[in-house]
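Only a single protein chain was left out; the remaining protein chains are all shown in position.
The first chain written gets the first letter, and so on, giving A and B; residue counts start at 1 in each chain.
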Amino acid sequence: MRLEGKGLVDRGAPVSFTFDGRSYMGFAGDTLASALLANDVRLVGRSFKYHRPRGILTAGSEEPNALVEVVEGNQQTPNVRATVQEVFDGLVARSQNRFPSLSFDVMGVNDLLSPFFSAGFYYKTFMWPRPFWEKLYEPLIRRAAGLGRLSGRHDEAQYEKAWAFCDVLVIGSGPAGLMAALTAAQAGADVILAEEDARMGGRLLSENCRVDGQPGADWAEAVLDELRGMPNVRLMARTTVTGAYDDGTFGALERVGLHRAPAPHLPRECFWRIVAGQAVLAAGALERAVGFPDNDRPGIMLASAVRSYLHRYGVVAGQRVAVLANNDGARATARDLMAAGVKVVGILDTRPDASAVEDCPVYLNAQVTGTAGRTGLRSVSFRHAGGAAVLEVDLLAVSGGWNPTVHLTCHMNGRPLWREDIAAFVPSPGAVPRLTAAGACNGAFSTAGCLREGRDAALVALAALGRAASDVALPVAEDAPYAITPFWETPGVEGRQWLDFANDVTTKDVKLSAQENFRSVEHMKRYTTQGMAPDQGKNSNVAALAVLADATGRGIPQTGTTTFRPPFVPTSIAAMGAGGRGAGFAPQRFLTSDQASRDRGAPMIEAGLWYRPSYFPKPGEATWLESCNREVLMVRESVGVADVSTLGKIDIQGRDAARFLDLVYTNTFSTLPVGRVRYGLMLREDGHVLDDGTTARLGEQHYLMTTTTAAAGLVMRHLDFVHQAFCADWDVRFVSVTEGWAQFAVAGPKARELLATLLGEVPALPFMGVADVALGSVKGRLFRISFSGEEGYEIAVPTRHGEALFRDLLARAETMGGGPYGMEALNVLRIEKGFITHAEIHGRTTAFDIGMEKMVSAKKDCIGKAAAARPGMVGPEREQLVGLKATGAMTAGAHLFVPGERVHRETDQGYVTSVCWSPVMGAHLALGFLKNGRARHGERVRVVDHLRKIDVVAEVCDPVFHDREGVKLRA
Amino acid sequence: MRYSGLQVIKEGLFGNKGWKPAWRDPAPKAEYDAIIIGGGGHGLSTAYYLAKNHGMTNIAVLEKGYLGSGNIGRNTTIVRANYFLPGNSEFYSHSLKLWEGLELDLNYNVMHSQRGLINLFHSDGQRDAFARRGNMMINQGDDAILLDREGVREMLPFLDFEQTRFPIYGGLYHPRGGTARHDAVAWGYARGADRRGVDLIQNCEVTGIDVEGGRVTGVQTTRGAIKAKKVGIVVAGRSSQVAAMAGMRLPIESHILQAFVTEGLKPVIDHVISFGMGHFYISQSDKGGLVFGGDLDFYASYASRGNLPMVEHVMEAGMTLMPMIGRAKVLRSWGGIMDMSPDGSPIIDRTPVDGLFIDCGWNYGGFKAVPASGWCMAHLMATGESHPVAARFKLNRFATGHVIDEEGTGSQHNLH
């Protein structure tokens, strides 16, 4: 019911929304919860396990019951807290976890079966017969479990991530947070004030309190006005700080677009990384419930929430109200309600010695023994100092005291401290470096205490930042002591008393856990699922702990706590993963020839972050293999052009450059003549092959190293390490020039002829030679190297000329019967020639395995040499590189066996790494690793691929199938 | 007390007052035949199989916190046997077979769910590497099916097949792979060991290992000295510290692995799925939470908590692979401390100290290994000889170069 003239909602801005298909009106400034309560909707959800009817318990993000689905077109968001979701015109919400309807839910039968659904019952049954678990029991359990439902459709909405930096981050904008922000801001610090709520002010908006003589909400607004006017202050409403991480880094979730109708380009949420020099935690406190039979009915609400709905939203959630409390603070609920004209039929104070003076009946030593009203509270039965009674009520305001919101201070393994006087945990000082807790989250529950602690925490932060303190006067406010006598559960009564509302954990479950010797608080949590629901235990962990402490005869401090871990509130995967969707997951690298390749219809495939052409289809070619075969023959018979710019290129210079290369390569580069190129093998320090490639000596003190595409970054890092760690005093410097050069392979018997048309005169390069060339005014380099086994060149020009050169080379090649070739043909050509790639040097192979142990120079040290000499790294039991030739197709990933032997792991002889159909040889070729393979050339092995139904016999041979003597290379 | 459906009903009718403690809380004795340091999954299963397979019941498990307080209580619950190198292949195959009979053996429902695991691949090269793996799995007697893109689409239609940065080429499907309820595994082994007479001693931290003349004689603990001629160190996450008590320096570096769980949702993911081009694997628990994880935070740490870069990477990978999970909300993240070895494979071996054995180096694959690790460690402690399926998990294999490196990333602890 909405009260006239009360609350901070905008009465001039009515909005229409639906819940479970029915239309309701609310006002701007309402949450879904306040708007539903204003419309007298009390039943909003069903619980997880017993499908108990549930209403609204709280007025904040800790809500365990009022979890709804918000629908947008064919997309939906499950488990949205009605207490956080703001209403807007067109909001569509519906209840969850019920069938067929919220008021009649057949799964409610679970509630009747609850004796058999005790804590951990599922560990004790469903074991027999074994196959029934996956087929019957588990599907039933899965279907029954879970609350909300994902749509199953891609979430295509917008999300954002952002960074923010500040001197002081203030978390929470209640009295403590506002004072902290003001104090820090007036001292000139860069301040971010982050507030979870849509509106700043914290409890000041929800209490009938005065600060400096004015209503709390007005004082808050005045402070906020002042802060808004300061350029060094950033106010971030709807922003929940979700986690405290190392070195002043905080995660925060901003609800950017969730409070209004979706609009294109408006992110739903933004996940912030806030880096703060200092932080003030002013997150307030959360009220806790009280255990009594059937304490989970709709209409039973936290007393603070009752006040929030009253003062903030002008809503009262019942007509006849009782208040159940164990502390003085909750009395305000009764007074505020009465002042608003609401009938308060009694205050049930659990304490025997509290004051009985109020304007309504006060029952001392009161204990609720039962409640009635399945879908909405009707009455409360209780006993008290003077006997027993039943009160007809439709709203019971409950306060079991307050839990400081210590969560963030636990994110870095800090353990909160128990304070007996307030019966609550408070942050352990210094638990998060550079963060100071202030106000209610620090156990200061009076308004004056919050204001004072807020200011003092800011002064601590300013001092730590080396800033002069500002002089901010402390406003005057109430400073009443907080009088509480803990009351966790009602003793000696039948019926279930709920602790964790969302997960349906009752005091009985906790006691059963103790009975079965799950006495550690972590065991209890895991056995009962206490605290693992969407409210993350915010409402119930401390009470559950108290019940466990009692059941095990220990005190609360001895029982300990479970650990609060990030995020502080449920945080969407989409927000934290913003930017990752689709192609956003990783950068895309494009060759200068990319468009030219696409123009020719080449399918582009991923090669690490690069895109490379797979093959260049010609009219009439139906499969990739036809194109590939043509391209292979083209290279072997005329000339082919391929973009090889993805290879890593590292320019190395200095007096000690040669010496440096001798250290990182197994073979020697100091003896390489200027103008020549050498193949080099690089090991990891553990003796396995890191990478291979060619390195050219461009000058006496100048080399150009080539790495494989995959290892370009890795090799650069490796070189930096070797240099900085082992020979920082050597005169050698290097830089990656991968992106500075576009480089094209021109390969085939007509390669020189093609280049002659381009260059006029081709330098007379020997095989493995390099020379500068000029293409008009463009300076380039020409390498005579080959990855195909044909006479081959690679021509390099500055990247900006890459596309032009590529198109030009293709045009020239095509006049000669040549053309472009793609990755598929490149792979066939290199297999025919027995050249290895990372399919072979996959991190487990040694120089010995690939037959290159002679390339490890005996005359000098190199990285990896010592470890490569370990006994397990060489020898006949190792699998060695071989060629395989067969008449039937082979597959990479097939394993090798001796024909006639059984096929088993124990008889496994090796495996295939690369395969191709060789149009030149007219045979299926493969490279692979075979135990003691070099000694087995000429033998026959069985190639078995169970997965792809391959079982052929192949001949073991030298891995170089094509032009073993290298006549063509050197032509 | 035997657990059964009938018992649950019987107890339910009488107010569940009759359930007995799952295990005793004995005081430590002055001497045992064998001591296992560490009451996690591996330590408890070692104790269980020492009692069950080798008749050694005068033994104790010493746990510094509560039973199952280490990585058994903080993992992504995946059970699989999909390795391809000799050593791992036979070991995990053995482990999976033990999983398959675990509930009936332990009389405890660990909810081992063989819902199938799919490793996605995103290039021809990855496909070939997975084919090599899958073929080895079959050679070993396990199961594997190579799915093409359409095959994956049929099983997992909700993946983003159209826009993802790294298109899905296919997947290696391991039907017998799946999940289990992690805590229940610890509790089931604990209860099983306790029922066979093993003393499970909680809140008992080992502070020293007593060695005389090259032989172990017992341990010092926060609850007094305890003698034993055989001591097993089974404390992955703290291996370096405990081994140092016996003067050993291990080939281990400790790292943080984070994992995440969302709020409970109605069934939406029926398998275990892993992404091949980023660090992301996911399944849905029986309670409905999406349980997922990624890679290490990559820096050595004992903090049991991580930082945002890997959090964000994991979420981004999830969004590129299956954007339908975007609106699921993460409830909790946590970090486990991983014993990272230089080749990514574990160690179950004797140590240079007679009578002292070690089981460590589980990297982030320890959960699925729990049954076989205990089985083999028990065999080693009882007989002094390595079990055949764990014979390659030698402590000195790094020195000799007989490494078992599935990732192929070499002797850098955090790359496995």
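Here is the rule we go by: a contact is a pair of C-beta atoms (placed from the backbone, for glycine too) under 8 Å apart; a residue touches a chain by one contact, two chains touch by 3 or more.
One rule holds in what follows: contacts and distances are computed from a predicted model.
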Identity of the absent chain, which is to be given by its UniProt protein name, from "Menaquinol-cytochrome C reductase iron-sulfur subunit", "Sarcosine oxidase subunit delta", "Molybdopterin dehydrogenase" or "Inner-membrane translocator": "Sarcosine oxidase subunit delta"
Residue of B:254, B:285 or B:409 touching the missing chain in the full complex: B:254
Touch with the omitted chain, as defined above, among A:727, A:874 or A:903: A:727
Of A:386, A:433 or A:555, the residue in touch with the unshown chain: A:433
Subunit B residues touching the omitted chain (full complex): 238, 240-241, 249-254, 298-303, 307, 309, 342, 398-399, 411-414
Chain not shown, touching residues in subunit A: 245-249, 273, 275, 412, 433, 663, 685-686, 716-717, 720-730, 861, 865-867, 870
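The definition used in the following text is that only the chains that are shown with their structure count from here on.
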Centroid spacing, where centroids are CA-atom means, of subunit A and subunit B in whole angstrom: 22
Interface residues, subunit B side, partner subunit A - complex: 3-5, 7-9, 11-13, 15-17, 19-25, 65-69, 73, 86, 89-90, 100-101, 103-104, 107-115, 122-123, 125, 127-136, 138-141, 144-146, 158, 160, 163-167, 181, 183-184, 187-188, 202, 262-268, 277-278, 284, 286-288, 303-305, 307-308, 311-312, 314-320, 323-334, 342, 397, 399-403, 405, 407-411
Contacting residues of subunit A [partner subunit B, same complex]: 48, 75-79, 115-116, 118, 121-128, 130, 133-134, 138, 141-143, 145-157, 159, 161, 243, 245-246, 249, 251, 271, 273, 411-413, 508, 512, 515-518, 520, 522-523, 526-527, 529, 532-534, 536, 565-567, 570-574, 576-586, 588, 605-607, 684-688, 838-839, 842-844, 867, 870-873, 891-895, 903-905, 908, 911-914, 944-948
